[in-house]
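Just one protein chain is left out here, and the rest sit where they should.
Chain nomenclature is as follows: A and B, assigned in order of appearance, with residue numbering initiated at 1 for each chain independently.
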Amino acid sequence: MATPLAGYLLVAALLFAIGLAGALTRRNAILVLIGIELMLNAANLNLIAFWRFGPHPEALTGFMFAIFSIAVAAAEAAVGLGLVVQIHRHARTTNVDEINRMKG
Amino acid sequence: MLEKADQLFVLLQHWVMGLVPAAWQTATGIVLAVVAIIAVYPTLFALAVLLERKGLGRMQNRYGPNRVGPFGLFQPVADGIKSLTKEDVVPFRADTLVHFLAPLVLVVAVFMGFAVLPMGRNMVLVDMDASLLFVFAMGASTELSVFMAGWSSRNKYSLLGAMRAVAQMISYEVPLLLSSVVIVMMTGSLSLEKMVEAQNHYSYGLPHWYVFTPWGLAGFVMFVIAAMAETNRSPFDLPEGESEIIAGYFTEYSGFKFALFFLGEYVGMFGISGLGVTLFLGGWTAPFAFLTWVPSWIWFFGKVMLWICFFIWVRGTLPRLRQDQLMNFAWKFMLPMTLLNLLVAAMWRFMGEGWLRWAVCTAVVVGAYVLMGRTGMRRGQIGPRSYRYAE
Partner (left out) sequence: MSIAFVLVSALTIAGGLAAVLLKNLVHCALAVSVAFAGLAFLFLQLDAQFAGFAQILVYIGAVAILVVFAILLTRGAESPKGESVFSRAWQAGLAIAAAVFAVLGWAILQGAAELPANAATPQVTVNDIGHALMSRYVLPLEIVALLLTAALIGAVIVAMHEKERAK
């Protein structure tokens, strides 16, 4: 029994919404980053699913998009978490509600 | 007859598969192979532990275990029974669920790697296209289990050990991966099966193993060092240094869970040495053309056991490194050397047949090694140094 494309899209949509909710509602900056990673992953699932069910899978377009997106997400996580650690050293907090000054 | 001995296990599997109805045959075959893997490696683990204790004992001028059975041969059995019947102590403040899951995740991830390892002619459970990537993916998941174990114990030694282990594994995963990429470049495939096939021919009775080329030898040495660090073996056993942080991330484990960690560590060692054997030492192929009649699986397991013996020998010989030495070595020596090795392999590939590529590639590898070793030694970053308390 094959799963239709709509199934994958629904899972991806739900995951995206969960990630968005996490990014918007959590106080901790690291959790915000985790939410963003979840959203990126949901997008990857969509890309791969469309590649698999698309008319030209041998062109590898969606697949490559997902691979590059994984690489970019890794870079994003490294820099983002580096910034969070740096902000913690500076402001002694990782609460995004309290990090509201542009001035050091 | 010899043909049959070579394919003994495959034939056995097919024979059992023939006993069940056609609809169940594929499933039976897979279950049989999985059961074989799960049975063989713990047995080897028992053997390796005995070998290690005996061998280390000999190196340190003592007997080693010699009480249980003839020559202490049943020591692993006694150890197993002991760890099964011991009380399983969980610290009061521990995070029970994570504490429980950590050894399971480790053992599962470690065993998964064997699914793609070719252990003999036609003896691979899943022949997939990206099997090398699969092995590394499974190796990467063990890091999380180490962290889970250390963090959930709520013990500062465990946490320190886990952080050391994770930092070390991440740092040495980079040279490990890069030193294997050389083989991928040469084979043009990520499939371990194809890598063995590519090494399975002979000229003048000698095999075409990748270790017998300048880039292959350099990659092999890097791989061995990185593999030692990945499996937390001495001299890279800082994460579990007994004299400093007790036993590192599994300090708070006892009974069967401790046994699982122990098993995971050794089986991980078999996994990584199996991978190294497949990549550089020709997998299940024979070392000489006139020995090809010996069953392929004997060669594979023989090479793996030799590799383990080497690990034991190194453990009995070298003292433990310090954390900064470990990190400096990974990032300032191993990483540039493996990157350079990629370049050397590319040069080899495009220089065509002939002695010229041998000369040039050897010169580049040796030159870089000498140059970087000298510079590192002079700056005191990777070389030996004096200790205030040991003078």
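One rule holds for everything that comes next: a residue touches a chain if its C-beta (ideal position, glycine included) is under 8 Å from a C-beta of that chain, and two chains touch if they have at least 3 such contacts.
Note that the coordinates shown come from a computational prediction; the quantities given were computed from them, not determined experimentally.
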Open item on the list: I'm checking contacts with the chain that's been left out. Which of B:L56, B:L104, B:M163 or B:L217 qualifies?
Closed with: B:M163
Open item on the list: Can you say which of B:F9, B:F111, B:F136 or B:W284 touches the chain missing from this structure?
Closed with: B:F136
TODO: Identify the residues of chain A touching the omitted chain, counting contacts across the whole complex.
DONE: 1-11, 13-28, 30-31, 33-35, 37-38, 41, 44-45, 48-49, 51-54, 57-58, 60, 63-64, 66-68, 70-79, 81-86, 88-89, 94, 96-97
TODO: Provide the residue numbers of chain B that touch the chain removed from this figure.
DONE: 98, 128-130, 133-134, 136-141, 143-144, 147-148, 151, 159, 163, 166, 170, 173, 188-191
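Heads up, the rule we're going with is that only the chains that are shown with their structure count from here on.
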Open item on the list: Can you work out the whole-Å distance between the CA centroids of chain A and chain B?
Closed with: 33
